[in-house]
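Have a look at this one before I ask anything.
For this depiction, one protein chain was excluded, whereas all remaining protein chains were kept in their positions.
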Amino acid sequence: MNAPDQSPLTSNFSPSQSPLGYPTNLLAPGQTYETVNATIADVPLKPAPGPWWVGFIIASLLLLMFLVAVTWLFIKGVGIWGVNVPVAWGFAIVNFVWWVGIAHAGTFISAILLLLFQPWRTAINRFTEAMTLFAVCCAGLMPLLHLGRPWVFYWLLPYPDTMRLWPQFRSPLVWDVFAVGTYFTISLLFWYLGLVPDLATVRDRAKKLWQKKLYGFFALGWRNSAAHWQRHQIAYLLLAGLATPLVLSVHSVVSFDFAVAIVPGWHSTIFPPYFVAGAIYSGFAMALNIIIPVRKIYHLEHLITGRYLNNMANIMLVTGMIVAYGYFIEAFMAWYSGDIFEIYMMMNRAFGPYGWVFWLLMLCNVLVPQALWSARIRRNALLLFVVALFINVGMWIERFVIVISSLNRDYSPSTWAMFYPTKWDWMTLFGSVGLFLTLLFLFIKFLPMISISETRELVAEPEKATTP
Amino acid sequence: MNKTYGLLAEFSTHEKLIHAAEEAYAAGFRKMDGYAPFAVEGLAEALGKKNRLPLLVLIGGIIGGTGGYFMEWYANAISYPINIGGRPIHSWPAFIPITFELSVLCAGLTAFFGSLALNGLPRPYHPLFHIPEFDRASQDRFFLCIEANDAKFHPKETRAFLAGLGPLSIKEVPE
Amino acid sequence: MNHPASNGRARPQGAPDGSASRPYQRETDEFVPGSNEWPDDLSRREFLRLAGATLALAGLNSCTKQPLETIVPYVKQPEIVIPGKPLRFATASQFGGFGQGLLVTAYEGRPTKIEGNPTHPASLGATTVWSQADVLDLYDPDRAQTVTTGGAIKTVSDFWDALNLAIEPLKQNGGAAFRILSEPISSPTLLAQLDRVLQSFPAARWAIWDPLNRDTIAGAEVICDFTKAKVVVAFDSDFLYAHPYALRNARDVANRRRVIEPHGAGMNRFYAAEPTPTITGSNADHRIAVAARDVLPLAQTIAAELGIGVATPRNIENADWIAAVVRDLNASRGESVVIAGETQPPELHALVAQMNAMLGNMGNTVAATPALSLPGSQIAFGDLVEEMQRSAVELLVIFGGNPRYDAPADFNFADAFNKVKLRVHHSVYFNETSRHSHWHVPATHFLESWSDTRAFDGSVSIVQPLIEPMYVGVSAHEILEAVTERSPRSAYEILRSHWSGPEPAPDFEAKWRRALSDGVVTEFQPPSFAGAGQSIAPAPSATPLEKRQRSEARGSQLEILFRPDVSVRDGRYANNGWLQELPRRFSSLTWDNAALISPELAKAAGLNNGDVVELTFRDRKLRAPLWIQPGQAKHSVTLPLGYGREIVGGVGRNVGFNAYALRTSDSLWFADDLTIHKTADRHWLVTTQHHHDVTGRGILHDGTLDEFLADPHYAQKPEELPPLGYTLYDPSEYPYKGYKWGMVVDLNVCIGCHACTIACQAENNIPVVGKQQVGVHREMHWIRVSTFYSGTEENPRITHQPVPCMHCENAPCELVCPVAATAHDNEGLNLQIYNRCVGTRYCSNNCPYKVRRFNFLEYNGRLSPSEKLVKNPDVTVRSRGVMEKCTYCIQRINAARITAELDQRKIRDGEIVPACAQVCPVEAITFGNMNDPRSRLMRLKRSPLNYWMLGELNTQPRTSYLAKLRNVNAELVRSD
Partner (left out) sequence: MAQLFPKSANVHARVIIVSIVVLACGAGWATSMIYWSPYTTEVDVPLQQPIPFSHKHHVTDDGIDCRYCHTSVEKSSFAGIPSTETCMTCHSQLWTDAPILASVRESLATGRPLKWTRVNDLPDYVYFNHSVHVSKGIGCSECHGRIDQMPLTHKAQTLYMRWCLDCHEAPQKYIRPRDKVFDAAWQSPPNQLQQGKELIREYHVDTSGRLTNCSACHR
């Protein structure tokens, strides 16, 4: 419809390397409005590439497995899992914490970086916000599945019932309900608000009428009015401002599930900060694990430049060190407290029956990420992908260590017992990954996966795009 | 086309658009709006647009917070007080997390729906959509529209005024 | 105590007294399973609020309509029955042929709970684990339900005809080919009937077989008065648990060991020598592990030291222990008890008798049991089998038992049995013996029919039924009568006529009623019969003793021990889920038996728990899994009997291995020449406790009497406890005025018999979950008995600790429940409201005592209609997905409260007795009101021995413990 515009906006480029040798470009040279629009907005309008189909089919098979596992769970009860007394919480809670953690990167990138005026969020915030949503979906399911009587889950919500009973608001589990619920709602609004102008772009670029109407419907008749843009930006900024404390609170509340309990290995004041750090850690890892392949498949290297990967790697390094510090402090406090229960818990964690899991955790979360000190690795997408994979696994193991190896030997030795996952536990874990990926693939296929309007802004203001 | 909605001038860059907006404002036009494929800084100001969303959000947040705390207190301390492990009936520290979450929730909802409401969205039909070229407002073109219901609007003079701002084109937008 | 109006109407019109009310209407005795009677019963159950399944719906009741339920009233309501109110009847059961006084609770004619009869001297209100479990057998759907011959269903009258037909020809030669085999019998009426039969068939003979017989003590059977004993020495004797007088023994011993405050604190000193840990040995102040074959030499040495002229074997171990025993025995002549177990040879019992005599205990602390006169013409079991081999037996009537399963292997009973022309077996269950009999006649459960029985101490009780027979049932009385009479009278008539004699005394009715309601016959003796033999105990049924080989010190040679299983005994309880799931003592094994070996042996042979070994003994082989048992004698291997049953119900099938396969008549209890070698196989053994070390935590406080006397408060020292009532909260918010329930568990007297666990299971409708679920740590017992070892692995000090819910005032569990499904009431009970529970299991995680139990699956889903009848209507049946735990028997608290409210008075101290406390033989558990300073509870809680489990957590538990004391001998400690 409109010929490629040759506006010379993105011609004069500063060197693409910072003095320290880090990539500085947020945008490859030679980008115009049209190239940006075309690369992003036309994805939903064109048929999906082969790799997408492969991924999507695998994902939906995993999802199918998830449904099978859940159906059997509802028929038989949580007894199909490995949970027992003393280890009454198993994979479900581990998965829950893991998924909530993963969700955090999205909000961190889109909200906190926005407030800090970090330009390097532009190309990745849409992704990670979507990731947040889908991760929260998986997370939210887990506590419901793990209930002994899931069909009465709504008793955790306050409503005037025929028994005049209410939730017990001192319980961290009720806090969870509100925290996770709020988190999901806010993330959804935040994500959709950002999407509206881009949906308008897709609407206007679409050829087929049904596409126009479909995207037009969700674009709500957005017409890029200056006044609208202004309110949009304010609302966006306010949501970011709200999401920032929210994201910190959510994982703090999740950590209260443990910190409020008196179980040795749970009852610890360091949990909130160290959980939040861990959350962002795993979130960025997951973001990289998704972005790197997608970037390759859809040839987005010119939009998602090395600088993004580099910066994300830096964040992982920082949060990773915080998490490592957390591990250290836990051990130190156990020793320093002189409390026999704490000391035994730590010894059991490292050298007890689950000791090998603990050392695996150290490998994945502490040892491997040290590679990120090297700029070469940070700039190598493939290596970065591998490191991120380690971290994702590591963060899951961390939750396993916290939940299981604390419970299996707590106060009363005569009741100590081991926890062994059943095949249903594994099916639920990998099934939830299937759910996550399925949703993600649908997102990639049908929605602009990078914020077009913000990228256009970069095109318009090149200096913003290149400042290190 | 008997009645017109306004005159639409098309520009190639956002600088041009901002300049045009300032000119138009200086010329005394008020009922007008600019259209750009991204949030152009200073454009709204140049057009003299105001915004009172933040206040609404603050109010929403306060309502959510107080409402939340009241609900917890009423449920656990008034409606059916139960001795939970010897903890105080009104355990205010335990009520804080939900209070906080609910204030964030309500503020967030206000921000989202507030902005939509103030923007008058959803509005699938709009006169501007008559103009085929307007599609590019969401892609790579910048528009200024002076509306017919502006006090100083005059089909001829306003068109001349716009032409003086060096647009790529000027279109009349039918109602 | 209610007692029935005694007007014996004849069956079938009406139930005999005591079972006057009936769970469902029945026209005839020939009750065909699956006939149209059950529906009534089911709807009754609904009305009795017993549909556990509806609890699942209950959760939903806020969004679904309840299913319609029906009420089924009586047609004729019995006067004594008030619907909704339980009745209690005194009756008695048999244990190894000896009576056990019981008090049974029935709801609308449905016995649900068995307690001990406080007026019965042999029980004093306590019961054994087996009495608790008997009520489950009553409703066991696997019970024999009809008379069968060769698998074909017959009626009882068919059987009478067949019996008469068979007997007629035998009459000519006085029944020369007629034999009766029974278990030990103490029922006066039955013995009289038996005598009559044997009179009318002069050539007929009678034999007794009990795989757990006490023949070795024959003639030397004694009753000990432990209340008078300062020193107790036990040689391989489990007199606190596997003994017909165990309940009374335990009570008496406990009363000599109970210590509340320092002044006047006295304890008996208890020495035990045994090859394998028993409940009794675990309670000894000084226990040594010696091979069974070395017990006699040990005793001989002691006897010699005491000055009895016996040859002392050389190189005997445990010199210091012997020295200490001798010193203490000499120091307390006339105030000591020496006792030996039935597993030891008669020589030892003779020797023990001598020791008691020369120590002056005879007549003081030890007395012979009253003689029981038995009919003559009795032959030994071995001789009977030999006759059968010769095909000299044409009619064999077996009362109870299961000889084909548990007869000594060398008797080759199976094929001797097949040579008998007509074999009749009369038993409650259809077992291995029934399978190979021509006729099987279902016996009535003792809760279903009339009889009488005689306790170890000679006190006689009337066995009165509480319910119409669930299925076709015939009592032994009726069969014996049928042998002489053509058509037998009912057991009730037989019994009554025997007691009343031909012409009843005018006051007979009154006496009879009192005897029934008291549960002990005190006012008159049954007319004794012209019993020929005056033998004090049954004639030795196994082969003569000469055959048993002497055991010189055989060094490292392996010794095989056969022992009754602590749960299923000789195998009779194999189909009882409660007992199968009850953790075996020490090992806490469930649903299995294992060959117990000593840690040293395991180390030496490189064996581990669960390894399957092949045991070779007397050329017979047997494969069995191993369990390493601390405290086991170095070279002894214990094989628990009673497993590997083949013809048994669904519960007992494929459980464990059959140790009878190796048991020969000359090695009933132990013998040498055992060889084991390891196989490649392993067996999944399932236990409820994996760690027996308190790891220095404030869980178990124990010490010695001397320590206590030196520093009475030592038990409260070990931990840094928060100051009492130390709290951040405003204590006035929950004042706990009115009643303030609490509990004390006295570890010092607890013997670890696990009766509390099973009593709780019976009272609180606790489901049986099965081996697989126990294997993944989902057992449901509300009160567990933890066993802790300290000291050396070879011979550890063993301590038992019952752990119910602590009912903490600052309960960690309640804080974390999102729906307030667990909360406090203002009497301080930690409540669990099943119907509110959503099953997050958070409370269990946060419970430092891990006393909460979760229904991971629908454990009550598979119950048959009859099994549902055992459920207590006052306790909700929990369904899948809800948490449960000890409630201090809140149903009993509420019942007592309502009674008190109706009488307009306060609840009295001791009026509320939780099931665990009620069953406890040693009264180790006390429940009461902490606001009543005069209550027994507070007397105990004021003791300096009183401590909180994990007190440093400041959970303010309502359940506290009295620390365990051992009255150790200072010399021995030094020599340790």
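Should a chain be cited, it is by its letter among A, B and C, assigned in written order, with residues numbered from 1 in that chain.
Operating definition for what follows: a contact is a pair of C-beta atoms (placed from the backbone, for glycine too) under 8 Å apart; a residue touches a chain by one contact, two chains touch by 3 or more.
Not measured: the values here are computed from a predicted model.
Novice: Just one of C:Glu69, C:Glu485 or C:Asp711 touches the chain that is missing; which is it?
Specialist: With C:Glu69, C:Glu485 or C:Asp711 as choices, the missing chain is touched by C:Glu69.
Novice: Have a look at C:Gly501, C:Gly738, C:Gly861 or C:Pro933 and name the one touching the chain we're not showing.
Specialist: Answering carefully, the residue with contact to the hidden chain is C:Gly738.
Novice: Against the chain that's been left off, what residues of chain B make contact? List them.
Specialist: 80, 82, 122-125, 129-130, 132, 135
Novice: Please identify, in ascending order, the residues of chain A that touch the omitted chain?
Specialist: Looking at chain A, the ones touching the missing chain are residues 160-165, 203, 212-213, 216, 220-221.
Novice: With the missing chain put back, which residues of chain C would touch it? List them for me.
Specialist: Listed in rising order, the touching residues are 25, 27, 40, 43, 47, 49-51, 54-55, 58, 61-63, 65-66, 68-77, 82-85, 737-738, 823, 825-827, 829, 831, 833-836, 874-877, 887, 890-891, 894, 898, 901-902, 904.
Everything that follows uses one rule, which is that only the chains that are shown with their structure count from here on.
Novice: Look at the interfaces A-C and B-C and say which one is made up of more C-beta pairs in contact.
Specialist: Ranking A-C and B-C by C-beta contacts puts A-C first.
Novice: Residues of chain B that touch two or more other chains: which are they?
Specialist: In chain B, residues 82, 84, 87 touch at least two other chains, as defined above.
Novice: For chain C, which residues are shared contacts with two or more other chains?
Specialist: In chain C, residues 812, 815, 817, 820 touch at least two other chains, as defined above.
Novice: Touching residues of chain B toward chain A in the complex: what are they?
Specialist: 12-14, 21, 33-40, 43-44, 47, 49, 51, 53-54, 57, 61, 71-72, 75-76, 79-80, 82, 84, 87, 91, 94-95, 97-98, 100-102, 104-105, 107-109, 111-112, 114-116, 118-119, 121-126, 128-129, 134-140
Novice: Where on chain C is chain A touching in the complex?
Specialist: By the definition above, chain C touches chain A via 56, 59-60, 62, 689-697, 699, 773, 776-778, 784, 786-788, 801, 803, 812, 815-820, 836-842, 844-846, 848-850, 852-858, 880-883, 950, 953.
Novice: For a test of understanding, state which residues of chain A touch chain C in their complex under the given definition.
Specialist: Interface residues on the chain A side: 76-79, 82-89, 143, 146-149, 151-153, 155-156, 161-163, 165-168, 170-174, 177, 257, 260-263, 340-341, 344, 407, 410-417, 420.
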